[in-house]
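First the structure, in the form of structure tokens, and then the observations on it.
Only one protein chain is missing; all other protein chains are in place.
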Amino acid sequence: MKDIREDIAWAKINKDVLHSLENPRKMFWVMLFVAIAMVGVGVACEAYQYITGMGVANMDNPHVWGLYIASFIFWIGMSHSGTLLSAILHLMHADWRKPIYRFAEAMTTFSLMTAGLFVFVHLGRAWQVYYAIPYPNERGIWPNFQSPLLWDAMAIFTYLSSSILFLYVGMIPDLAICRDNMNPGWRKKLYTALALGWEGTDRQWRNFRVTYLTIACFLIPLAVSVHSIVASDFAMSQQPGWHITSFPPYFVAGALYSGCAAIITLFIILRYVFRFEEYMTLPILKKIVRLTFAISMVWTYLNMIEMASVWYGHDPVAKDTLLERMYGPYAPFWWSMIFCGSIVPLIMAFKRFQTNIPIMFVVSLLLNLGMWLERWMIVSPTFAHGYYPWTWDHDQWPSFVQWGIVFGSFGWFTLLFMGFCKLFPSVSMYEVKEMVYHRSLATKAAAGKLEAAGKGAH
Amino acid sequence: MMDSGFDRREFLKVLGWGGTTAALGGCGFTSMEDGKETVVSYVEAKDYMIPSISVYFNSTCTQCDMGCSISGRVREGRVLKLEGNPESAINRGKLCGLGQAGVQHHYNPDRVREPLLRTGSKSGETITWEKAYALIAEKLNGVSGEEIAFLTGGMSGHLKALMGNYLDSFGCKNHFVYEAIAPAVVRAANKKSYGIEMPRISIHKAKVVLSFGADFLGSWVSPVHFSQQYAQFRKGVNGQRGVLIQVESKMTLTGANADRWLAVRPGTEGILALGIINALGTATGDIAAAVKGYDKARVSKDTGVSAEQIDKIAALLKARTPSLVLAGSAAEGYAHGSQNAAAINLLNQVLGNVGKTVEAAATVPFPQMAPASGNTAALQGLNKGLAEGKYKVLFNYAANPVFTAPAAMKFKDNMAKAGFKVAFAHYLDETALQADLVLPLDSGLEDWGTHVPEYMAEGAQINIQQPLMEKIHANTRGMGDILLSLVKQRRAEDYKKYADYYAYLRDAFLKNKDAFGGKGIDDDVFWDDTLSKGIVKLAGSIGALSAKAGAAGLTLPAPAAIDAQFPLQLIPSVNHSLRDGRNTNQPWLQESPDPLTTIVWDSWVEIHPKKAAELGIAEGDIVEIASKNGSIKVQAYLFPGIHPDAISVPLGRGHEAMGRYAKGYGVNPFQILDAVFDKETGELAMHETRVKVSKTGQKVIVVKDEGPAGGRQMGKKIAPRMPTDKVDFSKEV
Amino acid sequence: MSQRHLLALFDNFDEAAAAVKELRTTSIKGFDSNKDMIMKSPIEHPEIEEVLGDKPVYVQFFTLGGALSGGLLAFFLIAGAQAVFFAQSKGGKPIVPFPPDFVLTYEMFILGGVYITILGFLICAGLPAKRSPLYSAKVSEDQIGILVKSDEGAINTLKAIFTKHKALEIQEEAGK
Partner (left out) sequence: MSVTTLLEGWSDWRHEHPINDQPHNPYKWAMSIDLDACTGCNACSVACYAENNLPVVGKEKYAHGQVMHWLRIERYWDEDGREFPDQGARFLPMMCQQCEAAPCETVCPVGATNHTPDGLNSQIYNRCIGSRYCSANCPFKVRYFNWYDYPTTDNVWPAEMNQQLNPDVTVRGKGVMEKCTFCVQRLREAESNAKSQGRVVRDGEVQTACQQVCLPGAISFGNLVDPESKVHKKWQAQQVELAKDVQAKDKEEGGSKLRGYRILEELRPYPSVMYLERVRESAI
């Protein structure tokens, strides 16, 4: 199991990564078509719902939220891993993040973009959504800043724009590389424009370093705040099963969890598709898997904390709701959430599986399934079993419209991500170079070779 | 006594369509029928018509026969909402849900709009009124009075008088007044016990009300009036809150509000009554003799009511006087219904309530206007005649026997034997569909009329019915106008001075101006005033009340043994808003949940959970209910408020016609009733049908308002309850 | 007296560093090592940049300003909106409630910080930049380039230094 070579020629790095930007294979187009078809399904369902009314989603009067909100949280959560890898690990100088953080950040951006869609899908009058935007308007009415939903909007806007900027800034040196190596064409023009005339001068690098670090510092609290605000949509409400103080950390943990799982999935896919074995090496996979395992245990713990706090909270209603999840109509989903979220990750504890690609692939998918279920189990049971017994509903089952739109959202994400991978280097070239460079320096020093041998001649 | 804090100033706006308004009819004043937005051209608007200001017209509710006075809110010439008229002693400004839905009868999209000749094509061809009248004249030509039959629902007032005159013009005696669910047996029993059919009862004066299946809060006699008495009864006189004990086999709305609800074995109400007389031990003479046999042991064995419960009741009745004992539909619905009712009335008499809480009612001094109250014996009579093919021409008005008559009576087939069938109808209901000629009627809010309520609350009153707005459909006619035209066919001379029914009414009123307290008032003033009041209050004459009917000939059969083949008693329950199904096509009523089961838009069968467990039936199972005379398939609802040996299916649903809101919703239990009749009165014994229940294997989700918690509060203080000894009413306002 | 550019490419980073050091130490007429020398590299070399002498970075001041103004703007915008326009009275809460406003203030604090930092970066790093007269794609691959500008006279001295330090290639701006 070999890690990334220190003596790898930098030219090769450029060549390999740029290779991933070249004209795609047929499989790409097939995938792309599938993705577009999925989006089509979603769009069709949304159109139907938009015209006919939310009723076709088969929500009912006590039970006013459904899969849209659940998926919204899911996608928001997914976005957190990018920040984790690029920001947190960057501050920790964990150099193994370097080959993989780029696509993680892309994932962050795109899952945020997907989550954003669900806001519109969920609204009863999506065409009036601008009422929720705080701008001086002729109506003289401002949105209600007390509503956690508005905090959401604000937080997500901040997060989305910041992570786009972060992604872009981090990509500038690589864009310059693309510019330098592209034969003339629209792509070259594009990269030239985006590279902003970067030439890697000392001045540029100096400011670049500081900026990158600063934004990383901002992103960490931001990411945490984003998901704790999403959590407060529920924790700030009065409903049993939602009004729980442990929700914000619980949500954040869940977010990182699903994010890491998604990274593993994409890691494996990219590694295979772009033949990035050189860079996305097994030791790196092992590290993420271990990280994911750790987080999964944190999540499990918080899950238990929630139950414990409810249990000792002496609120019969909250208790009732909790039991309803375990034994009520939602029981099958709740238990499969526990299975996927807390049992499956145990596999990751075993060395021999940590680098077993097929198994990790399946596991990562299961984890994400579990995380999606978790979000659903947070939203729905409370409605089905709230404070007021008279209105408990018996048969709220999401209609094909809800399922269709959720399905479509995955297509949408895939679409964006595939586009990105073909347009921008999904592995950060300059940072891989830094990585191997510093490693080589380290080994040299260790070997005590004092004569400045430079780096492997070629 | 009620808080009718309704703003008086509103009532300055209350108007009657004055003499001038009579002209409105023809002059194309309304453009409603060609669907234009402007109902009234404001160029020539009447002075009371101010845009955006509501005016109120007083009239009478025609949703049922209780005769509540309504006051319709009219804006821009459209009636929007019906309120109660505070001046009426009957409803005192209140109006039940059924009454509220009157506007949906008026605006109903499925009303008949043109005269239809239905011979030949099933859909029927549209004809003109002239043609229709000519046709009737032709068919009546050379037909003797005996060969004509007129079937109507309950009738009163001038319409009844005019009707009488019309029938007299043939020397026809065959006026059958039919009501599918009427307290006919109780009327007869009352006649015997008290000397009058419908005495005034004063729930609010009683300290204890013992009701044997009289659903006086839901559907019995005059619920709107009784509900208000009930409210006062609960407040009680000097803080002594009234106690309600309800004895019945299936919990009615009244039972649901009782302090003690006793599930009695079906048909043994009378036995319990005698048992209580026995337990009181105050009876003397033949009464004492009659009840001697009814000791607690036997009574509680027969009725299933525990001995100590009987004692408690007796004790309470002794301790708190006056009390009031009521005999209702649950008691009368058996072959021995009359005896049940008699026994129950006897209890009243023993308790000395007669004259205290049961009083003589005032009656209108015009016998020809007095209500002809319907019953089922009448239908039986008509049916026999039809079966024998006695009638060449059959008129039908305000009755739907094809829907409400038990299939066992074969009414539909017998009706076909009549040569020519005319139906005066608002909708194409089951009966109208069998008619050869269907004549479209004005809605209750478009028509003129007078009504004399059967139950007189205080003093005597005649209710005026006047149009609340212009006709919606140009080609509908008022029943009065139709009758008038028909009478003219016979006696043109006597009636030619009446241009229309309005003229007839006005004239009739002015003739008796003095009697109506209009002595020396100018005609127009008096008339307009009468119309704007909507009620004419009369001195009326108080009938004599007798309280010495003994126990003579009072024999009660022992409870029927369980029939092995048909083990269960079918109780067709009367829903307070759907009743016999004439209002089922009003969506508000379809969607307003049944108070006890909260089920909407469908029928159901109520089964006691214990019984259901025996039969392996769960909520939502489609079960087949089979009697000797047919079967129905309906969803099951587990209902604790019913005797385990009985099941109950609500009446009113299961229409096969009558428009989009009624057709195809639920089942019609009338169809499977056994044709068993009360021995004395010949009334259909509604509760005498025995059935068996079997699962069909299908299952549905019951459409109801109640959630899966099924009326449990899960330990929350949502609808708590206190025993009287824990409450201090004196502190209350 | 006209000036010209030279670009020397090194694949040995230590040599490059040495070259830079020499250029800075030896004083050549018509060449100011502080102004006239730019180093271009495929990755950032803190250690080599040291020898270029300390060049301060000002981005963080933008960050500070951005964050503060963002936060203040947020609070006054929101509180103002709540108080000045149609007051939305919420039972149980004041018209201007602190906790929610603080949440939003916090978000805007970050938003302002990030945006202005980026702005600062572009300004400080002089991006978008005009392309310099001499450039080689190599510097974005695996070689360090040193771009110098000097008078005609100094050109040869500089060349000598570069070649001494094993410059792979020396590009020369076409003479005028």
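Per-chain numbering from 1; labels A, B and C assigned in written order.
What we mean here is this: a contact is a pair of C-beta atoms (placed from the backbone, for glycine too) under 8 Å apart; a residue touches a chain by one contact, two chains touch by 3 or more.
No experiment lies behind these values; they were computed from the predicted model shown.
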Considering all chains of the complex, which shown ones does the missing chain contact?
A, B, C
Tell me which residue among B:Val103, B:Met163 or B:Val299 touches the hidden chain in the full complex.
B:Val103
Of B:Ala544, B:Ala564 or B:Ala719, the residue in touch with the unshown chain:
B:Ala719
Touching the left-out chain: which of C:Gly53, C:Gly80 or C:Gly153?
C:Gly80
Among A:Asn144, A:Thr245 or A:Thr443, which one is in touch with the chain left out?
A:Asn144
Touching the absent chain: which residues on chain A qualify?
52-55, 58-65, 122-126, 128-129, 131-132, 141-144, 146-150, 153, 233, 236-239, 383, 386-388, 390-391, 393, 396
Can you name the residues of chain B that touch the chain not displayed here?
2-3, 5-7, 35, 52, 75-76, 78-84, 93-97, 100-101, 103-104, 107-109, 217-218, 223-224, 227-228, 230-231, 234-235, 241, 243, 245-246, 251, 253-263, 312-313, 316, 472, 576-577, 587-593, 595-596, 598, 600-602, 610, 640-641, 660-661, 665, 701, 703, 705-706, 710-713, 716-728, 731-733
In terms of residues, what is the contact footprint of the unshown chain on chain C?
76-77, 79-84, 87-96
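Basically, only the chains that are shown with their structure count from here on.
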In whole angstrom, what separates the CA-based centres of chain A and chain B?
67
Rounded to the nearest Å, the gap between Cα centres of chain A and chain C is 30
Interfacial residue positions of chain B with respect to chain A in the complex:
701, 706-709, 711-716, 718
Using the touch rule from the top, collect the residues of chain A that touch chain B in their complex.
316-317, 320, 387-395
Which of the residues in chain C come into contact with chain A in the complex?
11-15, 38-46, 49, 52, 55, 57, 59-60, 63, 77-78, 81-82, 85-86, 88, 90, 93, 97, 100-101, 103-104, 106-108, 110-111, 113-115, 117-118, 120-122, 124-132, 135, 137, 139-142, 147
